[in-house]
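Before anything else, here's the structure in question.
Heads up, one of the protein chains got dropped from this complex, but the rest are sitting where they should.
Residue numbering begins at 1 within each chain, and the chains themselves are lettered A and B in the order written.
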Amino acid sequence: MKGTVGRLTRIFVINSVRILTLLLAVSVITFVLVSASPIDPVRQYIMGLGTAVSPEQRAEIEDYWGVNEPPVERYFGWMSELLKGNLGESALYRRPVADIIRERFLNSLALMLCAWVLSGGIGFTVGCVMGMYRDRLPDKILKKVCYVISSIPTFWLGLVFLLVFAVWLKWFPIGFSGPIGVLRDEVTIWEKLYHLILPAFTLSLMSFANIALHTRQKLADVLNSEYVLFARARGEGGWMILRRHGLRNILLPALTLQFASFAELFGGSVMAENVFSYPGLGSAVSAAGLNADVPLLLGVTLFSALFVAVGNMTANLLYGIIDPQIREVDG
Amino acid sequence: MEQKKETLLEIHDLSVSFRMYDHGLEQTELEVISDLYLTVYPGEIVAVAGSSGSGKSLLASAILGILPGNAAVHGHLHYKGQELTKERQERLRGTEIALVPQSVAFLDPLMKVGAQADGHRKPFPTDRRKKLFERLGLPDNTERLYPFQLSGGMARRVLVSTALLTDAELVIADEPTPGMSLEQALEALRMFREMADNGKAVILITHDIDLAVEFADRVAVFYAGTTVETALAPDFQKGPDALRHPYSQALWRALPQNGFTPIAGFQPYAGALPAGCLFAPRCPHKTEQCTNAVPPVREIRGGEVRCYYGA
Partner (left out) sequence: MRKVNRRTKVVILTVFMMVILIAIYAFGMLIPDDAAGSFLHAKQPPSLAHPFGTDALGRDLLLRTFKGMSVSMTVGTAASAISAVFAVFVGVAAAAGSKRVDAFINWVIDIVMGVPHTILVILISFAMGRGLKGLLVGIAATHWCSLARLIRGEVLQLRSMQYVAVSRKLGKSGRWILAHHLLPHLGPQFFVGLVLMFPHAILHEASVSFLGFGLPPEQPAIGMILSESMRYIGAGMWWPAVLPGLTLVLIVLLIDKLGDNLRMVMDPYSAQE
């Protein structure tokens, strides 16, 4: 088992270094993109103030933001503040970006986690059913469903759900993660959950097709393998084979894929949060983009890259722990 | 046919074909086993010999009913005097009929070896398995290893153990010995002999004729998906004159100690089989009759042969 720990440490260190270089690159690219924008953040900021601003005041703001410094210096200024944990102040919300990210990420995390578990569960189950009934009617129907669903944009599905479940059936509220007019501290976990169901369901429906089709393929490979042939020769029946050999051999690839899909998950949550007016990072980042809130845009982008990277690293580590075949290759 | 009551397994006129899809929708039948016969009595080891592609492993799958879905089986398959139907196959495999597969690829790569040998039937035969592993010379920690950690010889012994742990009346061993040391191979074959002496039966699929002859009672020689001869094992030790089919004689001559003489020509592929006797194109004794119709099975000197001229 010492080998396992050593190997995992190695994967962890290699991945950490990769994540750091990746984040550095993302920070530079993001900064360049934001700096290249013809949209003037100061003007947007002043417009947001809603009051007239004298040229002197404007110069003061520009000075405070460092707009007139050369970009390289500005980058290093931003970076050194970032390393101190200061992501700057959001022009839109007038609060530190770090606070906004922390608060909204919790909301987004709840949403993404629900959707992730749900889509993983549904996708894996559907994939197993498709694999077991390969090329028969249940498989054919489910495969069609998967293809159709992957052609539906998240936001439209969200709109339709909103229409059906919130407007017509009135089972769910139309938006916000808590009831309007109630103080944030008083929102109970149940009320939060209640507001979470519809967006989470929308988001999970969008991503289950991928995992289902992948699981179907993997299960088909397993069922065609010689060890399943031998299991059948020993008298194991279809579902017994799925339980004893199928799950064992396809669960890990499915889980890995699920961890590697954090980018799609985050991207999907941006859409879902906007449709359901859910106060997470996704609605914050689109608001930041629309209102030229540069610090928030930078912060969320960097954070999303970190989020995706953590997912990828988890996938790699998982592979290292569970798959003995990988052990041999490494060992 | 009055022997039918005593036979454990009786196969005749067996054919196996696969539906293949050429060019998208074009459907063709590919016959890989034809006119095959094999009889197994309790208490004996029947070796099935033949080069690769002669249908040896497919026979094992056909008996167990684990051929792929596009395969069609025709002919007579009787076990203990009763037809071996799909339902019976399902009930018998792993209990009365056990398979020893060819290679480590038949073990689940992600399941520890001990649990795999124990199988899925409860109660698990764990204590018996431990003793058996010991007898087969497998180290103590073997049960905790994954298949990829086994050496070739260890893997074979684990595979053999899966069959020995059942109370099977009939064991079909598909090339059980390659990769083992001679000693290990002898031990494994001795165990099969022991089983047979206790009234069970073993079909030993092999291309190692020497080893087969050493332990088997009879040898069935396969060629291009059919049985050309069933000989008594000692016949192979006596020499070509004791054998009944030109192919068996050629096989004998191809053995290292008998001159290593190769047979001219190739075994025909499924889908391109000649009419009449399948061996005719390579046969030194062929006549027009051979290419016209498949010769019937004849009993000669306690063995059986599918040849017009075999004597």
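For this structure, a couple of remarks:
As a working rule, contacts are C-beta pairs under 8 Å (C-beta built on N, C-alpha and C of every residue); 3 or more make two chains touch, one makes a residue touch a chain.
Because the structure is predicted, anything quoted here is derived from the model rather than measured.
Contact with the omitted chain, checked across A:Val129, A:Ala233 or A:Met271, is made by A:Met271.
When the whole complex is considered, the residue among A:Val126, A:Leu219, A:Ile241 or A:Ala309 that touches the unshown chain is A:Ala309.
Considering the whole complex, the residue from A:Leu87, A:Met130 or A:Val285 that touches the absent chain is A:Val285. Residue in contact with the omitted chain (choice from A:Leu163, A:Leu193 or A:Ile321): A:Leu163.
Touch with the chain that is not drawn comes from one residue among A:Met47, A:Val117, A:Ile152 or A:Ile321, which is A:Ile152.
Looking at chain A, the residues touching the absent chain are 18, 22, 25-26, 29-30, 33-34, 36-39, 147-148, 151-156, 159-160, 162-163, 167-168, 174, 263-264, 266-268, 270-271, 274-275, 282, 285-286, 289-290, 292, 297, 300-301, 304-305, 308-309, 312.
Methods note: only the chains that are shown with their structure count from here on.
The distance from the centre of chain A to the centre of chain B, with each centre set as the mean of the Cα atoms, comes to 55 Å. Residues of chain B that touch chain A in their complex: 61, 64, 66, 90, 93-95, 98-99, 101, 103, 105-111, 119-121, 146, 148-149, 162.
The touching residues of chain A, when paired with chain B in their complex, are 225-227, 229-237, 240, 244-245, 248-249, 323-325, 328.
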